[in-house]
Each structure stands twice: as C-alpha cells, then as structure tokens.
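One chain of protein is taken out of this complex; the other chains stay put.
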Amino acid sequence: MVCGLPGIGSVAWLAVNHLQKELRAQLFAEVFSPMFSPKVWLGEDGVVDLMKGEFHFWKNQPGGSDLILFTANEQPYSPEGQYELAEVALDLAYRFGARKVITMGGMATDKLAEPPKVYAGATDVGLVKELEELGAVKLAGGAITGTNGLVFGLARPKKLPAVCLLAETPGYLSLDANAAKTALELFSRMLNVRVDLTALEKQAKENADAVRKAKDLSRAFPREARKGGGDRELHYVS
Amino acid sequence: MVCGLPGIGSVAWLAVNHLQKELRAQLFAEVFSPMFSPKVWLGEDGVVDLMKGEFHFWKNQPGGSDLILFTANEQPYSPEGQYELAEVALDLAYRFGARKVITMGGMATDKLAEPPKVYAGATDVGLVKELEELGAVKLAGGAITGTNGLVFGLARPKKLPAVCLLAETPGYLSLDANAAKTALELFSRMLNVRVDLTALEKQAKENADAVRKAKDLSRAFPREARKGGGDRELHYVS
Amino acid sequence: MVCGLPGIGSVAWLAVNHLQKELRAQLFAEVFSPMFSPKVWLGEDGVVDLMKGEFHFWKNQPGGSDLILFTANEQPYSPEGQYELAEVALDLAYRFGARKVITMGGMATDKLAEPPKVYAGATDVGLVKELEELGAVKLAGGAITGTNGLVFGLARPKKLPAVCLLAETPGYLSLDANAAKTALELFSRMLNVRVDLTALEKQAKENADAVRKAKDLSRAFPREARKGGGDRELHYVS
Partner (left out) sequence: MVCGLPGIGSVAWLAVNHLQKELRAQLFAEVFSPMFSPKVWLGEDGVVDLMKGEFHFWKNQPGGSDLILFTANEQPYSPEGQYELAEVALDLAYRFGARKVITMGGMATDKLAEPPKVYAGATDVGLVKELEELGAVKLAGGAITGTNGLVFGLARPKKLPAVCLLAETPGYLSLDANAAKTALELFSRMLNVRVDLTALEKQAKENADAVRKAKDLSRAFPREARKGGGDRELHYVS
C-alpha cells in the first residue's frame, strides 16, 4: 500500500495522485466519517462531494507488485481522527494481503535543493539499509507527525514492513512537484515499477520558473532596504 | 425533507420556520444530546427548554409532496456533533421514506442584491440542471460548512437525491428575511407547493427600512472623514 | 433531589453543602470519571481525593420529604462531560424515586442587593406560579449554562418536575453566603423543611464586613482620580 495524504508541500499527495492517474488505478473503496472536517466540496459541475479517504487498486503484470493507493482530500482534523484513519487504512491493507507499506511526505528545509534528497526510515534496520542502497539518506532521529507518520508507525505492531520516504522541500511551495517526482523515482527503484513522470516534471519546471520570477522581482523591487543583501536564498517561515 | 439550521443571515432557519408556521406542520420528533451546547433556554413564561433539533410533518393534498421540516435552535458545537446531527436527520428522512432532501443556507456577499440570486448544487448533474431551469445559479466549486452542508453531502452515499439552495445575503444582517423569501420562492417552484410569503415580505421590508435608515445616519454623521467617499455600499466584515 | 454544583458566587455549592452539614445527610454514592479534570486533591492530612460528584441522603420525619443532595468539587471540564454528569444525577434521582428536582445557582448582577432577589424557572407553568407565590421572581427568558442548568432542563423530557432558583449575587464574591442563604430560605418554604441558617448568616456577615472595609479603603486611597466619583457601587467585570 502506498499512502499519500496532504502535508508539507503536498509531496505525498502529489506523488500518490500522480501514480493513480499514470497507472490508471481503479477506485475500490472510500471512507468518510466524523473524523473529517464538517464540510462538503462542490465540483465545477455543481455536484457535492464529501471529505474522505480513497483507495485505488492497480493490477501489475504477473510477477510484479500490485498496488493499493491510499489518499484523502484532507488530514482528519483531530488527533484521534488521524489515528482512526491510519487504522482504517492499515486494516484494509492487511485484509487485502498487502506485503509492504510505503508512506511519503515532505521534509521542510530552508532552501531549494536540486536535486532534493530523500530521507528514509523504516520498521526495521534491514529495510533502512536497503533504502540507503537505493540512494536515500537515513532519517536518524526526529519525529513525523500526522496521518502519514501514523500509518508508517502503526504498521510496526501489525508486523507489516513499512518505509517512510521524505523528500526535501523548501517549504514555501504548497505543491512541490519536484519533491514528489524525486520521491517517486526512489519508489520506482524500490518496487521495480515503471512510472512516467513527465507530467510531474512539467509541473516542477513551471514551479521553478515561477519561483525564479518571484526572486527576480523581489530583487528588482526590494520591499525594504537590506543590510548587505543580494544573493540570499528565499527562506521559509512556517 | 427540508433542512434549515441556523447559519449565515439565518436564511435557512427563517425559511424552514416560515414553512412550519404557514403550513401548520406538526411537531413529531425532537432530538437533544451532548452534541449541543451545555445550556438551556427559558421562555417568557419561565418554562425551561433544551437545545435541540425538531422535526415537523406536513401532510399535502393527495398527489402532492408531503414534507418533513428539520430545524434546530443551534448548530451542534463540535464538528463530530455536526456529523452526528446530520446522520440523525438523514436516518429519520430515510425511515419515513423521504424521496428528496432540500437544504438551504446563505451565501455571504458584500452587497445587498435585489433580488438576491439563489445558488444551487446537488447530488447529481441532472438535478443541478433542473435547478438552473428553475432560475438558480450553479454553485461551481467551493465548500459548504456546517450541518446544512453535511445533511446535503451525506445524502449522496445514502442514494437520497439532495439539493442545496444558497440565497445571497449581505452578511451584516443576522436575520435576512428577504434571502429566506427568495430561497422559498425557488423551493415552491421546485416542489410545486404554494406558500404564503406575506409575513417574510413584511419582515424583509422592515429590515430594508432599518438598513436604509442606518445608511442615511452614517452618511449624515460619518464616523471618520473618508477619502472620496460618498455612495459606497455597506461592506460585511466577518 | 437538590443539585448544587460550583458556579457564579458558588451560590448553589454553598447552599447544598450547608444543607448537607446542617441536616447531617449521609454520603451514599460517589461518581468520578474522565469527564472531570485530570487532577487529584490532597487533604490537610496528606490523603488523596479525586475530582468527583457526591450524593448524600437525608431521611426526613414521617410525612416530610426525604432529600438527595447532589454536589461536586468542580463542573466537568468539557461540554459533553456536563451533559454526562447531569444524566448520571438524574438517572440516580429517578431510580431512587425522587419526585422533584431543585437546582440552584447565582444570577450575576452588578450591585449588592439586600436582600437579594431569587429568580425562578420551572419545567411547567404551574410550578412557576407556585414559586412566584413563595416570593420568587419569574425568570422570563434567558439561558442557564453548565451542569446546574442541564440537570434542570434534562429533567423535563424525563417527566421529573424541576425548578431552578437563581439568587442575585454581585459577581465579585467568590463565595456569596448571603445569596446561598436567600436561596435556601425559599427552598425551605417550598419543601417545608426547616434548616438552621445561622452558619451561613455568620459567613454572610463576615463577607459584608470585608466588602465594606474594601470599599472604605478604596475611597480613602482611590487608585486613580475619578470624575465626579464618590458614592458609586462596586461593579462586576467578568
């Protein structure tokens, strides 16, 4: 099961949505409950939709890994709700015989890394080593908050091998396609699943252009005089 | 079932209360629970009443639609409570064989529209089209929060056709009888139920007069000098 | 059942505690649960006690009303907890065959009334009338918040006749013995139970002396010059 809920830079959400579209995975389950916000969305066609989690299924060729893709249009608003949704997802993964859980996310840093590093943790030391060999940097210490982190951590007592891939993201991007792309590249190597990343690359390039323009603009018309400023990076203030 | 809980401009609440009085609908169920605020109300006669939801029934003439009217003296205070109340209402609608759910509400805009537009969304594209033909504007995108929105959205997985009618309201009115009247006019056309709107019209006229006087007063005695002011509309700051 | 939880001026709590001591009512039930604050109290003897509700029983002489006295060392901290405790108390009252529920409280006003008025509401118009004949002022409109209010209001759907007595209290007193005394005088007349109020009277007199001294002091050494000040009452700012 691949888990990607909204979070920093929407990295995980972008990655799992991209997988779903490129692989043409099929929706097979939805979950909605009071753990979500008390609101509904309207589509452009005027049709109402709930806040909810969605599970898509992708049938691989014989011999390869089939995939369950899990995402949602928001994180549950309460801490208890985040535990509840993580349990719902893991129960479903378990019932469908998933053999590995892959969660993703963004790791906020204060600068634009090119290419971004992917930090990785796992439910056992062997998996951590495997991920390092695939190019990830070991997540040595630290906390992961939210549903993505709980799906990862709660897999452990269920004896489901799980990994967490956090791609560097500068924090000021609300949709970091470049980080999502980098996370998916590692994902592809790990599961030996080929995914066309062209759409994400295009979006990443557009983002980079927009950021560059914003920087040029802020240099040409500085909002306030800076002492010795000039070549500084944009910084993220959360 | 027609659902009208307190909200912006009390549009839905005013509309459903008007229906109840004009049609002389009969109270047949009450719901109170810890999802409501921990307080009680006293009537002018010194008799205590709970925070609660109420269901009234109106028997139409043979061939016409009977109505269940659902309202409450407040929205549940917690997000989980709002989901709970929406479920309670829909379960009851389902059990009594309701064939359609109509929720209402106010759509806050920053000026007084005359007549106000009614925006509409639904659980399927056919219903949206039908509402547009009756004079509504399609709600293309956006979120609806609170119990009125949840009754609307949760009807969908229950396969109960549902619509949401949001009448424009300037926001600075706590009881917008004019918006309620406009929503009810559309409602009447949709269900072919005739409702005498005289009382709402009277209240709307009184509101309009009060607003006009307040504007005149604020022009005669401006609180502070304005640059180039004069004919500006009142604006709503929430 | 007589209900007196902590609230404005601790009026209800003082009244029910006074009843318990003067009548030597016997503790027969305690209720503690996560609805209370996550803390414990230590007595002067170093022995620990929980946050909890307590029920005392008083056996009247043949022909008179026996009493269940319900109080607690705090109001439940959450709205749901306040509903829960009110339900627990009413269930117990019901099971023990209570025929009437009497809740008390303080009604914050901005001046020291001598004697304080007692405002009263009830679950039916007949009871309101009866209370007015005993000297109470009808509570015409308004809200009562917290557990005392919920015990009062939730008695209604259980068909338990209930009254609420709110004694005027100036608000700046955290323990208003005079208001508690006045509420108990009405209570005594209503149930025809004689209670020695000497202890409350003594405490009320001490309070009054302390307030008078504080006023004299604040006149002798005004904190800041006042325009035309002099004989003004102390005002309560909540």
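As written, the chains take the letters A, B and C, and residue 1 is the first residue of each chain.
As a working rule, a contact is a pair of C-beta atoms (placed from the backbone, for glycine too) under 8 Å apart; a residue touches a chain by one contact, two chains touch by 3 or more.
All figures in this text were calculated on a predicted structure; none of them were measured in a lab.
Trainee: Among the chains in view, which touch the chain not shown?
Mentor: Checking the complete complex, the chain left out touches A, C.
Trainee: Quick one: which of A:L23, A:A93, A:A108 or A:A162 touches the chain that's been left out?
Mentor: Here the residue in touch with the unshown chain is A:A162.
Trainee: With the full complex in mind, choose from C:P38, C:G63 or C:G97 the residue touching the hidden chain.
Mentor: Among C:P38, C:G63 or C:G97, only C:P38 touches the chain that is not shown.
Trainee: Considering the complete complex, identify which of A:A122, A:A179 or A:L200 is in touch with the unshown chain.
Mentor: A:A122
Trainee: Can you say which of A:A15, A:L69, A:A89 or A:L150 touches the chain missing from this structure?
Mentor: A:L150
Trainee: Pick out the residues on chain A that sit against the missing chain.
Mentor: Listed in rising order, the touching residues are 79-80, 82-84, 120-125, 128, 138-147, 149-150, 152-154, 156-157, 162, 164.
Trainee: Taking the full complex into account, what residues of chain C touch the chain not shown?
Mentor: Missing-chain contacts on chain C: residues 30, 32-34, 37-50, 77-78.
The definition used in the following text is that only the chains that are shown with their structure count from here on.
Trainee: Looking only at which chains touch which, which shape fits best: line, ring, star, complete or other?
Mentor: Chain contacts: open path, no cycle.
Trainee: Call it same or different for chain B and chain C: same when shared residue numbers make up over half of all numbers used at their interface.
Mentor: different
Trainee: Cα centroid separation between chain B and chain C, in whole Å?
Mentor: Distance between chain centres: 39 Å.
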